[in-house]
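Some notes on the structure that comes next.
In this view, the complex is presented without one of its protein chains, the others remaining in place.
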Amino acid sequence: MKDFKINRRKMLQGTALAGAGIAAPMVLTSRAFAASYTNEPKGGTVTLGFNVPQTGAYADEGADELRAYQLAVEHINGEGDGGMLNTFSSKALKGNGINGKKVVYVTGDTQTKSDAARASAKRMIEKDGAIMITGGSSSGVAIAVQGLCQDAGVIFMAGLTHSNDTTGKDKRANGFRHFFNTEMSGAALGPVLKNAFGSERVAYHLTADYTWGWSQEGSIKKYTEELGWNTSAAVRTPLGAGDFSQYITPVLNSGADVLVLNHYGRDMVNSLTQAVQFGLRDKQVNGKDFAIVVPLYSRLMAQGAGENVKGIFGSTNWHWSLQDEGSKAFVKSFGQKYGFPPSQAAHTTYCQAILYADACQRAETFRPSGVGAALEGFKFDGLGNGPTEYRAEDHQCFKDVLVVKGKENPSSKFDVLEVVEVTPRKQVEYPAELLGGELGPYNDGA
Amino acid sequence: MDAIVLQILNGLDKGGAYALIALGLTIIFGTLGVVNFAHGALFMLGAFCAVTVKALLSLEKVALDPTQTTAWGTPLEIRTPYVEAWFGDFGTAMLNYSVPISILIAIPVMLLIGVSMERGLIRFFYKRPHAEQILVTFGLAIVLQEIVKSLFGANPIPQPAPDAAKGMIDFGVAIGFQAGNVVYPAWRLIYFLFSVAIIGGVFAFLQFTTFGMVVRAGMADRETVGLLGIDIDRRFTIVFGMAAVVAGLAGAMYTPILSPDYHMGMDFLVLSFVVVVVGGMGSLGGAVVAGFTLGILQSFASMNEVKDILPGIDQIIIYLIAVVILLTRPRGLMGRKGVMEH
Amino acid sequence: MTTSMTKSDLLLLLCFAAAVLAGPVLLAPIGAGYPDLLQKFAIFGIFALGFNILFGLTGYLSFGHAAFLGVGSYTAVWTFKLLSMNPIPAILLATLLGGLFAAVIGFVSLRRTGIYFSILTLAFAQMSYNLAYSVLTPVTNGETGLQLAQSDPRVLDIAFGRDYGAVLPSSDLFGISMTGYPGFYFCGVMLILCFFVSMRIFRSPFGMMLRAVKSNQNRLNYTGLNTRPYALAAFVISGMYAGLAGGLLAVTDPLAGAERMQWTASGEVVLMTILGGSGTLLGPVIGAGAIKYFENIFSAFNEGVLVQAYSFLPEGLQHVMVWISSLFVGEGWHLTLGALFMIIVIFLPGGLMEGFNRIRAWITGRFGGGGGSLAPAAAE
Partner (left out) sequence: MSILSVQNVHKRFGGLRALNEVNLEVEAGTVHAIIGPNGAGKSTLLNCFVGRLEPDTGTVTFDGKSLLGLKPHEINQAGVSRVFQTPEIFGDLSLLENVMIPAFATRDGAFKMNAWRAVDSENSLHDKAMGMLADVGLAEKAGEIASHLSRGDKRRLELAMCLVQDPKLLLLDEPTAGMARADTNNTIDLMKRIAKRGITMVVIEHDMHVVFSLADRISVLAQGTVIAEDLPDGIKGNPKVQEAYLGGAHL
């Protein structure tokens, strides 16, 4: 073998030069210099990015979100029966796309992991030219993607995210949330729980050990303790524990008479199933019937817990059995297309898509700051939650909150929850400063 | 005191599941020398045997009721399970007992799955490096779970225990506690007894049958047994099938405790590997002892009294124990020298 | 300093560098020519290159390397928060801390070999992950992930009079923002450097000793060599590669989440390395690229895309093809990945590199005129 001697520094110089040579044309042709804001749509179409969980525990919820998005796109483009566009109070959308451009979309898999979700969103922004990103089924992902969209200069319309932080501590100007949060759940549930179980109760919390769980636990504690309840313990459980028996048995003889399960998704299904298995639903403590509360219900997930949800209280953003015109129109449109009723995840994502399209139409631009201004303080009705407002201070929707209960005699496998009370909006409102955070300025990107 | 007894029961229950999965894994290690990353998937497939049995039993006759409509405007469907339509109350009872029934069905199904897995894939990997065994079985696990996902969706599917086993048993009275202090769900007690029975069965099978003797000899020294003119491969095929059945039964019986979803195998995979290694590679006794020990210690670590002193200990206890045991006992609790050390 | 390289190595390095730097152009036709995915190719290429120094050379199968990646990311974000938005200190500290963390875990884990070693590394990484997700939230910001804030101190930036105003800063190298293509070129240059270092290690006596560790530890001991420090050095080097990769993840996207440390992430780098061809120089980079490509591109195909792709078919057939294909793309992309693992391991145990070599051998055998035989077939 013959040795080839080379000076290392020279070689590095060589590589750097080669790099610069290739880099130069890329920079020149980059979109950065061509558009006045990120991904400004030039042709006859506008691209939206639907970023939903397609693998992992929330894949079914993600699939439902995607169905709703497809339905929304049809309606915005003037296909199908128009769904909630017919009941929506704003009539800006004409069924010819947004600002005269036909809506097309790209999809991606968040895997319910921040990194994967951001990678997927970046692909939509950098490669597919998406002007808005929406979707997701967990708060960690929502906050991660919201931060990304802020940096990239596109609008983020959050999907299912319930943590206070999304429009609290971690809020961003480019991010908007239609879904409710733990603060509202607590405010809505408190009075209902008092009516159902009285004011002398001892609660025991099992809390998923991450940000959303703590947020939920804090809100419920706050509102129930205001009503005179005591909290005997709040135990953190690892995410995805599977078998929760070791956390449930201490409840049995703790003297508590209410179990609050601050769990979502699979954790909720398992902890609830197991709590019922340990006889907690039928137990008597302190001469009172033991009660289980699941602050955030999801109908899709409740199906996984089967008959164990019967009689269990919780809150939800929306339910398909609502009888207002908007809800009926949406259920009809969705049910006819897919053969089953939509979930709350489908509802909130459909609304977000419609709200975004409407704001662009009203602002007559896709520029994030323009769209944002159109959404801020926007009051609307006819999207299934009664009169609603996108609050300007934190980009959070304020609307009625549903308190629901597991149905005793379900008529079908979709009919697992019944609406106990529609808590009016003013009861769940809170000052924007309460949750902290800073919106900062809009970013329109390059 | 009653709290501790309850935690021991919890631990035995969990340990039963760990031990059953680990038992199969360790048998496969010991006999075939294969690192089977698809073992969690076998557990999951067992659970979905139960789901399938229930789905089949509750196949419904659909009649349209034109007088009523759904919320989206189509005629309401009146659904009655065929078994109820055909067998009346007996049919209802069959539905109710779908989990125990699925146990009977899971045995041949899992045996078939196990044997075809071994013949179709695993046997080509006996002499390949462990890394390749891991990759191919991991790939298989993904494929299996994705197939299940495309058939059953990603959501957990409820799988209730029979009504007769839904109640609680006042276990404490029998061991001298006040009535009502140590009550435990009947199904969980059944699961524990079931796992003990299966473990006992596997041990008896290996101990007292000629077949088992050959397998044990093969675990000790495969080459020599092969030289004796015994067709060890055919026996190992059956061993693999057996391990699949054990994992499958563990999964099917576990469904009332943990609503099955397509991903549950992966969650148990890492855990069961830790159990096997802590017990000692290829050691049957080790797997059982480690399974129950880790189950019980995990339960203890989750007690508030412990967590107050060491926050987060319940999240890492299994791994912490694994580290401590592997550092103090190089080959796990009961491992033999030279197994899987290269 | 002058160092010697064989001609073929130099050629390989130059080709590699050219391919990396031309990545945006070369990969555009397959839909992968956008900054984020290019960055991921480079970063996970580095991660896998490092892992290969441990696993490919010494045969020690670590199942906990994601922990070092995570540590690198957290370190980098904290460096941004506390010191400066310049990526240089961030990646230096990330590499260093990744190495330190690896030294501690490696020192303990290398007391065991084989699967016992694997489980020890797995246990450490899982403990790190679980704690980062929950109890260590003050340091890691838990599930949400560690993010930058406007109010971060950034003492070095302030000392040098750098003010980012009211917006959230992003990392920049003396004014060049580290997002988009510049970010990719930064990572790409790092990848080339790492490839160069890896090449030197492969060709060095040290690398030879590492291969000897894999081949026969017993003989190595009786040859007067102490295996432990060799294995530990390889472990630390690969930990530093992982730390650097984690740091770069934070440089291109200043957010560090705990799930980067989960066992599935550790498993991913194992798969990347084996898929590409463990113990080969180039294989890990190719494997990393393949997996990231599947994750990002295959998952993005939805029904609409498929319908379009099969639009040349008659309608009935189109539906059938769309249905069949949809099992493997979009939400079914995991299925493709799983099947790919199986196919590669069954037919190409040496990974994709073996495939390339076989094709090359076939071509030279076919057209290179006599004498050229197929590459030696797989072990079985």
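Going by the order they are written in, the chains are A, B and C; count residues from 1 in each one.
Please note the rule applied: a residue touches a chain if its C-beta (ideal position, glycine included) is under 8 Å from a C-beta of that chain, and two chains touch if they have at least 3 such contacts.
Since the model is a prediction, treat every value here as computed from it, not as a measurement.
Trainee: So one chain is hidden, and I want to know which residue out of C:Q150, C:S204 or C:Q308 touches that hidden chain in the complete assembly.
Mentor: For the chain that is not drawn, the touching residue is C:S204.
Trainee: Give the residue, chosen from C:Q150, C:N221, C:Q308 or C:T364, that touches the chain omitted from the document.
Mentor: C:N221
Trainee: Just checking the interface: what residues of chain C touch the absent partner chain?
Mentor: Those residues of chain C that touch the unshown chain are 3-6, 200-201, 203-209, 211-212, 214-216, 218-227, 229-230, 233.
Please note the rule applied: only the chains that are shown with their structure count from here on.
Trainee: Using mean C-alpha positions as chain centres, tell me how far chain A is from chain C in Å, no decimals.
Mentor: Distance between chain centres: 32 Å.
Trainee: Chain A to chain B: how many Å between their CA centres?
Mentor: 34
Trainee: List, in ascending order, every residue of chain A touching at least 2 other chains.
Mentor: In chain A, residues 55, 59, 63, 209, 236, 238 touch at least two other chains, as defined above.
Trainee: Please set out, as single numbers or ranges, the residues of chain B touching at least two other chains.
Mentor: 312, 315
Trainee: Touching chain C in the complex: which residues of chain A?
Mentor: Against chain C, the touching part of chain A is residues 1-8, 15-16, 18-19, 22-23, 26-27, 30, 32, 54-55, 59, 62-63, 66, 105-109, 113-116, 118-120, 122-123, 126-127, 139-140, 143-144, 147-148, 150-151, 165, 170, 209-212, 236, 238-239, 438, 440-441, 443.
Trainee: Write out the stretch or stretches of chain A touching chain B in their complex.
Mentor: Residues of chain A touching chain B: 55-60, 63, 209, 233, 235-238, 240, 242-243, 245-247, 249-250, 252-253, 266, 269-270, 273-274, 277-279, 300-301, 303-308, 320-321, 328, 331-336, 339, 341, 412.
Trainee: Given the complex with chain B, which residues does chain C contribute to the contact?
Mentor: Spelled out, the residues of chain C in touch with chain B are 55, 59, 61, 108, 111-116, 119-120, 122-124, 126-127, 130-131, 133-135, 263-264, 267, 270-271, 274-275, 278, 327, 332, 334-335, 337-342, 344-346, 349, 379-380.
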